[in-house]
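Attaching a single structure in structure tokens format; questions to follow.
For this view, one protein chain was removed and the others were kept in their places.
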Amino acid sequence: MMNIFDTALQLSWLIPVLPAAAFIVIMAVFRASNFFSAAAAIAAMAASFLLSLGVAAKTLLAGFTRDNPFVLKVTWFEVPGLHIDMGVLIDPLSALMIVVVTLVALLVEIYSLGYMHGDGGFPRFFAFLSLFGASMLGLVVAVNFLQMFVFWELVGLSSYLLIGYYFYKISAREAAKKAFITTRAGDFGLLLGILALQIMFGTLDFASLDTLIPKYVKEYGDAVLTVVALLIFLGPVGKSGQFPLHVWLPDAMEGPTPVSALIHAATMVVAGVYLVARAYLLFHTLPSALAVVAWVGGFTAFFAAAIALTQREIKRILAYSTVSQLGYMMLALGVGSLTASMFHLMTHAFFKALMFLAAGSVLHALHDRADIFALGGLKKYMPLTWAAMGIGVLAIAGIPPFAGFFSKDEILAAAAGVSLPLFALATLTAAMTAFYMARMFFAVFYGQPRWDEAHEHPHEGPWPMRAVLVVLAALAVTSGAAGYFLHFGEWVRFGPPHHAGIDWAIAGTSTALSVLAIGAAWLLYGSGRWSPDTVAAKAGPLYTLSFHKFYVDELYLWFDRTVVDSLGRILAWFDIKVVDGVVNGCGRLAEAGGDRLRRLQTGQVQHYALIFFAAIFLLVVWMAAAGPAAAKAAALWGGAGL
Amino acid sequence: MASVAAFYLLAAVVLAAAAGVVFKRNLVHSALLLAVTFIGVAGLYILLAADFLAAVQLLVYNGAVAVIVVIGVMLTQKGDMKNSNPPNRMGRGLLVVVVLLAAGMLAAVLTTKWPVVAQPPPGETAGAIAGLLLGEFAIAFEAAAVLLLAAMIGAIILARGGENRGSHRT
Partner (left out) sequence: MAAIGLEHYLTVAALLFCLGVYGLLTKRNLVAILMSIELMLNAVNLNMVAFSRFITPDAFVGQLFAVFTITVAAAEVAVGLALIFSIYRDRATTSTEELDWMKW
């Protein structure tokens, strides 16, 4: 048994390579075959998943820790002063991540078998999914910042390709561009931070940095390093959709729903959280950087929840809930609990994938009718989807014994230990989360159908979709309790192992608030006893603000139209008038000069002959006048005899 | 003394005929005066004791070049010959330039100290030239033969007017 796990560990480099190979094979060979492309993608991902399980088991058995990881690396390139490796770093953190990523990616690919059936770009879709998974896995097992950055950008690229999958739709193209450009803004900071680290420490290796950073702080203080850490944090802010760079994430739902599930659950957005966790020593050494992480996370959680309260599109609500949950994870990191953050990352991956795929079932059944108030009464048509979505809602709302309860409780407990305002914010956000999730759930599955019951016949999806929902629902129920009872904190941790018991004062408060919020949502949207419009009218400007997403997009647009455009106009003027002016001026000068000079070319041979004789005559006169020296010079000048 | 008088006579004939070639407005007159110039130059060659060259001059220039030029005139001129050889617009101005050029050349000729060797003229030159042509300058001689052949073929092709025009489709 040990041997199998050892082999898996030695082959761990195959985990990102297999899906990458699937991508290449599909693009090169199977581009025309639906069956083979899906088979290649799923086989590669399944193999990676099995390897990941083996690696995780070995990690637990061999007792690898963050301080004592398993590293497999080869030199990538080497120039004087710069040595960069590429390889695989296995510790409990990355072992957890590869299992989660491969599992969710595998499930999403299986689900897509049903969801994407009959789509014209089927092989392309599976190729991009494979690339997406490979990039994320390469990022997770990275041994240094540069490898991580390369795969980080690959993740960005593949998300661009997948969000823009329906490239014939303008909105999809725009959303893909928005995602790419917005995350680039953060990546720029990340790159600067990485360069600064290379300059300061001469290495980007995670293990070496772990020993060098404390030494540096002891010697020089933490002022410069804080700036570097905040620059690096810009990358996760963009990638993980933290305020104020969260705007791309809700638009990313323009991609097919399985892609949204993958982006929101296992790849892309959690990359930012993972980066902070991977570089956690850097942040942990710098209290002010940590405080920034905590407050950005806390504020994002609250802010996104406030927006999600009033959204009407099913996937948009889920998207804002993702932003909010990512804020939770950042908050957990910021208050010093890597364990809680990763725990929540894992449970969130399962229940968010579950909810997105359930939403996908709804959209699949009702032909992309996205407005939750255009749905309703679906419970009796789609009981499995109803159950799956219900489990997801209970899990994200933090109702025991569902997964979210355990992970959210850990975050709240960690926040309570550090800062009371943050704890209050997080608890309030938990209640809001329960409310908007319940609102979506009740509006979609209860009440009178608001669609045409006579003509549309919603039904469950084909078997791959149903099977995946069942698996994910089971995980969403059990993963929290499993993590809790199997002492998750003793493995995935920073610092000494710990196992926090459930603080019933905190957990009870948040659970009670969530139950109350769900009750309020039932009264408003389920039973119809209260009128939502009255409440909205009472909230007045707050409702408007939330419905318009606090006008962040409009603010960016305004900024773009005024500042960026006028700057662009100035630069364009400079380019057209000055740069082009100089270039065109040179051209015009030559043209005008040529126009004058060409009049010398009369076409009259005798004119040419005259000039020829005149020149020779003058040369002879000069030679005669100036003597032998001039004759020699003239001979040299003419090149004669040389 | 006879040779001195002969020189001046011949020089006057050559220069007058050449001036006629250049200034006459009738192309036929120019062509005939050109032949006179050639004969005059041949005479000067005899004065210079270059008898072989004088013969070549008469044969090639008068026998071939002058005749070809006359044929050229005949083939390219139509109608009245009276004003067939006018000067172009640069005519008057160029006279000044050419006079200046002549002055410069004459100044050079008259001021230079020529390393003249005083020696009686050789009696006969054809033998010596033949020795040189077929001895030391044999390669140049052969090259000149090739040149003449090439010029002949080229002239035939050009005068014929190319293949696409000189076809048998008459």
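We just call them A and B in the order they show up, numbering each chain from 1.
One rule holds for everything that comes next: a contact is a pair of C-beta atoms (placed from the backbone, for glycine too) under 8 Å apart; a residue touches a chain by one contact, two chains touch by 3 or more.
Note that the structure is predicted; figures quoted are calculated from it, not measured.
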{"item": "Hidden partner chain, residues of chain A it touches", "value": "598, 601-606, 609-610, 613"}
{"item": "Hidden partner chain, residues of chain B it touches", "value": "1, 3-5, 7, 11, 14-15, 18-19, 21-22, 27, 30-31, 34, 37-38, 41, 44-45, 47-50, 52-53, 56-57, 60-61, 64-65, 68-69, 71-73, 75-77, 84-88, 90-91, 94-95, 98-99, 101-102, 105-106, 109-110, 114-117, 119, 121-122, 125, 128-129, 132-133, 137, 140, 144, 147-148, 150-152, 154-159, 161"}
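Rule of thumb we're sticking to: only the chains that are shown with their structure count from here on.
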{"item": "Centre-to-centre distance between chain B and chain A (centres being mean Cα positions), rounded to whole Å", "value": "93"}
{"item": "Chain B-touching residues of chain A, taken from the complex the two chains share", "value": "604, 606-607, 610, 613-614, 617, 620-621, 624"}
{"item": "Complex interface listing, chain B residues touching chain A", "value": "88, 90, 94, 97, 101, 104, 108"}
